[in-house]
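Every protein chain but one is kept in place in this view of the complex.
Chain lettering (A, B and C) follows the sequence in which the chains are written, and residue indices restart at 1 in each chain.
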Amino acid sequence: MADDFDLDADRLREECGVFGIFGHVDAAAITALGLHALQHRGQEAAGIVSFDGTRFHSERRLGLVGDHFSKQSTMEGLMGRSAIGHVRYSTTGETILRNVQPLFAELDTGGFAVAHNGNLTNGLTLRRGLVRQGAMCQSTSDTEVVLHLTARSRRPRFIERFTEALNELEGAYAFVGLTNHELVGARDPLGIRPLVLGELDGCYILTSETCALDIIGARFVRDIENGEVVVINSRGLQSIKPSTPREARPCIFEYVYFARPDSIVHGRSVYGVRKNMGAELARESPADADLVVPVPDSGVPAALGFAQESGLPFEFGIIRNHYVGRTFIQPTQSVREVGVRMKHNANRGIVEGKRIVLIDDSIVRGTTSVKIVQMMRDAGASEVHFRISSPPITHPDYYGIDTPDRDKLLAARLNLEEMCAYIGADSLAFLSVDGIYRSMGYAKRDPLRPQFTDHCFTGEYPTRLTDVDGVPDMRQLGLLAEAG
Amino acid sequence: MADDFDLDADRLREECGVFGIFGHVDAAAITALGLHALQHRGQEAAGIVSFDGTRFHSERRLGLVGDHFSKQSTMEGLMGRSAIGHVRYSTTGETILRNVQPLFAELDTGGFAVAHNGNLTNGLTLRRGLVRQGAMCQSTSDTEVVLHLTARSRRPRFIERFTEALNELEGAYAFVGLTNHELVGARDPLGIRPLVLGELDGCYILTSETCALDIIGARFVRDIENGEVVVINSRGLQSIKPSTPREARPCIFEYVYFARPDSIVHGRSVYGVRKNMGAELARESPADADLVVPVPDSGVPAALGFAQESGLPFEFGIIRNHYVGRTFIQPTQSVREVGVRMKHNANRGIVEGKRIVLIDDSIVRGTTSVKIVQMMRDAGASEVHFRISSPPITHPDYYGIDTPDRDKLLAARLNLEEMCAYIGADSLAFLSVDGIYRSMGYAKRDPLRPQFTDHCFTGEYPTRLTDVDGVPDMRQLGLLAEAG
Amino acid sequence: MADDFDLDADRLREECGVFGIFGHVDAAAITALGLHALQHRGQEAAGIVSFDGTRFHSERRLGLVGDHFSKQSTMEGLMGRSAIGHVRYSTTGETILRNVQPLFAELDTGGFAVAHNGNLTNGLTLRRGLVRQGAMCQSTSDTEVVLHLTARSRRPRFIERFTEALNELEGAYAFVGLTNHELVGARDPLGIRPLVLGELDGCYILTSETCALDIIGARFVRDIENGEVVVINSRGLQSIKPSTPREARPCIFEYVYFARPDSIVHGRSVYGVRKNMGAELARESPADADLVVPVPDSGVPAALGFAQESGLPFEFGIIRNHYVGRTFIQPTQSVREVGVRMKHNANRGIVEGKRIVLIDDSIVRGTTSVKIVQMMRDAGASEVHFRISSPPITHPDYYGIDTPDRDKLLAARLNLEEMCAYIGADSLAFLSVDGIYRSMGYAKRDPLRPQFTDHCFTGEYPTRLTDVDGVPDMRQLGLLAEAG
Partner (left out) sequence: MADDFDLDADRLREECGVFGIFGHVDAAAITALGLHALQHRGQEAAGIVSFDGTRFHSERRLGLVGDHFSKQSTMEGLMGRSAIGHVRYSTTGETILRNVQPLFAELDTGGFAVAHNGNLTNGLTLRRGLVRQGAMCQSTSDTEVVLHLTARSRRPRFIERFTEALNELEGAYAFVGLTNHELVGARDPLGIRPLVLGELDGCYILTSETCALDIIGARFVRDIENGEVVVINSRGLQSIKPSTPREARPCIFEYVYFARPDSIVHGRSVYGVRKNMGAELARESPADADLVVPVPDSGVPAALGFAQESGLPFEFGIIRNHYVGRTFIQPTQSVREVGVRMKHNANRGIVEGKRIVLIDDSIVRGTTSVKIVQMMRDAGASEVHFRISSPPITHPDYYGIDTPDRDKLLAARLNLEEMCAYIGADSLAFLSVDGIYRSMGYAKRDPLRPQFTDHCFTGEYPTRLTDVDGVPDMRQLGLLAEAG
């Protein structure tokens, strides 16, 4: 297989996006569109569960939303006026259908389907306890743990069972759930993962990002608050706060990389924040150069901000081929060391003979940074000054972002000078931690009560890490490897 | 869709066939071949689970064994030296992947995969109890109930948990199960559903019929006894009888229709028994005719027996097209009332001008009997004497055979004369109940301790029917309708 | 892949079956049903072309008729009141879509679709001439040659062009063709390949066998005569004899193996002829034995005839598994030398300790005969007397039957005694050449004017073999190997 020169190969991955709507005649079709708008949050699999007043209907598929949920035959099966859906990126190599959400269980109180974005830091510990009590686990996902806990609660009403289950969880989560009577949403006590409330044709919507409201022309109502549980039924919306109130601490990476630039997250334009990061970076670490060139597509807004602040011209020095998907067969003979330029190509006419500032949003392992700097030099750039619009990533995530082990993180292995040498740039600079907080509108990071979940940059984890600190090999459900 | 003149449309259906092998280097490949030999027991779906010493691997597919388990890519995933498999016919219209076996669960004692042939008569009652206790049911099959009961047992060792679970079951079952350490088999206390023990290359095999041993050249060792549980591991085979010993009472329908003619069931050649039934029928109800014509393929052995006993020539008066599968688009214009002859055609050259004895193995609804008698008359038969090589089916089954409701059974609705008139035959006769017992080598049916499970002919059910007698609508898992 | 013990592996193969109907509202649906009834003549690919008064519509697929032509979506595209269809068995390893028929070309006179059963003995010679004249050949089939010849004719009317093309052909053919105005049929001057005329709802049908009429309840009208061309249009049927009249000499192998037993070929019941062959064989070569066992399914009618003539009981000593299709992965470890019994199994209960007469319709290479005799011995048969209900095959066919090269034919390599030793039977006998003619109702073969095309048994080819006798490697279109 080709050593594809894929600039996206060194990104962090988000695991999921969720969507739910209650009481709309086109519930499943709208959910499919919402999931399509959230496709950047997970390209591996998608699923929708609908409820028609009597029965639940489920379709779960590997692949893109548009590959399956655009088909008449698939959508016709998803009858009913309420639906929830999920898109997923897998953290492991195992892409298996039984892990595709929403999951469903029949409780004594009726059916319960649930979709989840986030990661529990005590999920394996909870599952081990459940298995010891005779629970049968079918998937390897945290989501199933919540179903079991809800199923096993002895409280009489569904919502009491569900909140009882939530109180056992640690970590980051944004749930949307569907029962015979209601659509429910829940966000973890720190609000690490996002969840917003929208409205269309008088019906409530819960989803991960505002871009999933825009696609269908729905109105943004408000963010679901940290620690809030909302219950939406035919009588309207009820808000519950089952846990002790805490201050919100949303994940800063939504702004850096995950959220779509046209989304509004906690009142801030993602595109605007990214431009701020670029402008801040230009102030912190200017470069004597001719052009500002973004690494497409993620570096584009920051590069615009950098260019506007620095007064240097912004140019597309790297062109992206949008028709990419599969990995091609690699020619056996020498097709240059730099790899096959499947996804990106230098725009030689612009770059040749120029001193460029190359802007990217982050460096994870650094492997593609090496290649892109080399590609710029091959295209004739006389100097390459690499600027990163977020701080160095030094610690892994445990809240639903797929990060490599710490010893794979470039910034955890090397100091700035070493990194610059490794990458082969003429100069290298990252945005500072306080700089990123300034881009968000704060004077600086509050060290006592940080405004964001930022452990990837700082090592300060906002919750306990029960599974990580506990016994190691608890992933026993890896026992069953299933393709079908 | 074409009103296909399908002589097989009025057969009873068996739900399942099972296969398991322990310790063989080609475990999955051999299981695939065994399932192929059992394909007549279920054409809807098939599955195999293997264990490689560390992990379980599962492939479950809708369709025939040969459609999927002949592929290199599918088989390569099924690593390991132990495997179990299952073929399935669905009793309901819902053919859904989550009901395809083997099912798998992770217990506190390790992984447990199980495949089941049979039907529990208290399965819904047990499931309701489990759901009340917080169990999450994912499928609508009885098999999952056994997994849950085993998972919830508080006994320390797996085999104790499994037998504790078995002791709660009523009905008919033949299980093969696979754990991290052993292959297990279990047959219900009356031995209603079959299970045999074989051996290949020094490795034990458990399967539903001997024809699954023959396909791979394996040796038949013995039948698993009624009420017996066998545990096969690296130390050999251990036999357990966890319940009070009772006399065996196997299902007589294995001889009448289900088992393959080349199988040996409880020491009797199925082909030989069917010929006996035909010979006994010739003695009980002879006919003054020119030819004996079987309804293919199920009536063939009995017709041979009838012909040999009566001295009438045996002739294929009906020819079967072996290339059948799908239902074709029906021409809208008149293509004769009798329907499109997709699967069978009269052999006019043989039948024309002749008095024929038409032999079939059973009548369920009678709908195809009408058509076949008419087809013989259209082909010029001067007289059609219909003879059935088993007694009238007057009662439905609850042990894993798909029977229509009682009011759909022809022999439950009409007397012999009315049936003959309905079918349009010149004469009609069934084998007597004592006649079928004579075919099996007994003088007659023992009314106090019947030698076989024969409720379809007699109305005497050998076990309690807890679900049937209990509250009706307990199929709550119908809540989730899933295609994928 | 498994060394599948496939008794059908050593059969001759027919290349094709054809069907056409004119003026029927359900033309394509009826053609699909007709092709399904002809599936035994070709399982590799199928195609239908229809004409809706303005445009032709074509669907051609690899696989069985029922796999594709049962789908609503496929059939909806085949609009119109006239249609022709084709089923195909490939003689070569190359199964490629561009060789699937019917083929279509646009002539100056309008569209022309054609389907062909047979083989030209000067096809390669004609094609070479066409290519030299600048014709572009897209397929490797003889059928395209006929299209080119028709296209290049300078005669004004289509039917004149078509008959002019026919006059250049040597060999065996049965064509059905469809133009903007008519359905045409043509049979070679000796009538080697079959073609019959039927009628349904007042519409004419042309097809290879009467079983394709029976499936839809159509009436058999008559055989198309040798050398006859029929033109069916809105004014009725017109018969043309473009070549010098000769005596018919149909292929005797239609009776031995190809035709379905329920078909009537030239006024003879195929089933009846096969029984005659068995009876004649019993007279010519009786055996001192206990049972007559057919090799299923092709040996069944002859075995019945043998049994009835000899007075020995007829028994199914070999059971066929009807669920076969793909080749399974072969277990690597010893699963007996005899091979995996995928398709057939000995019926040990019947065979054990018995002297059997084993009846098959022919021996080609003899490879499976060895295995089946061994299977009978493994099942305990004390003696195996092998009887073949046709003469030894000593010469290859060039008229549309797939025969191996002469040096692969067992009867061309060995004498009777050697064959018996090779196969491992206790005795071996074939039906004599005169015996097969007696089975057909003649006193004997007329050596001067043989009643049938029988070169496989006699070496007397009824036409010139221009390609065979000419320059060897003329298959230049093998130049393009295409999967898609």
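Convention: contacts are C-beta pairs under 8 Å (C-beta built on N, C-alpha and C of every residue); 3 or more make two chains touch, one makes a residue touch a chain.
Just so we're clear, the structure is a prediction, and the values are computed from it rather than from any experiment.
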item: Displayed chains contacting the withheld chain; value: A, C
item: Residue in contact with the excluded chain [from A:Leu126, A:Ile350 or A:Cys456]; value: A:Ile350
item: Sole contact to the chain not displayed, among A:Gln43, A:Asn180, A:Ser382 or A:Thr458; value: A:Gln43
item: Listed residues C:Ser82, C:Ser153 or C:Ser389, member touching the removed chain; value: C:Ser153
item: Contact set of subunit C toward the excluded chain (per top definition); value: 55-61, 74, 77, 97, 104-108, 110-111, 131-138, 144, 147-148, 151-153, 476-484
item: For subunit A, the residues touching the chain missing from this view; value: 2, 24-26, 29-30, 32-33, 36-37, 39-40, 43, 64-67, 69-72, 75, 200-201, 211, 214-217, 260-262, 264, 269, 271-272, 297, 300-301, 304, 308, 313-316, 319, 321-336, 338, 340-342, 345-350
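Basically, only the chains that are shown with their structure count from here on.
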item: Fewest touching-chain hops separating subunit A from subunit C; value: 2
item: Subunit C against subunit B, contact positions shared by both copies (same if over half, else different); value: same
item: Chain centre separation in whole Å, for subunit C relative to subunit A (CA means); value: 61
item: Rounded Å distance, subunit A centre to subunit B centre (Cα mean); value: 50
item: Approximate Å spacing (C-alpha centroids) for the pair subunit B, subunit C; value: 37
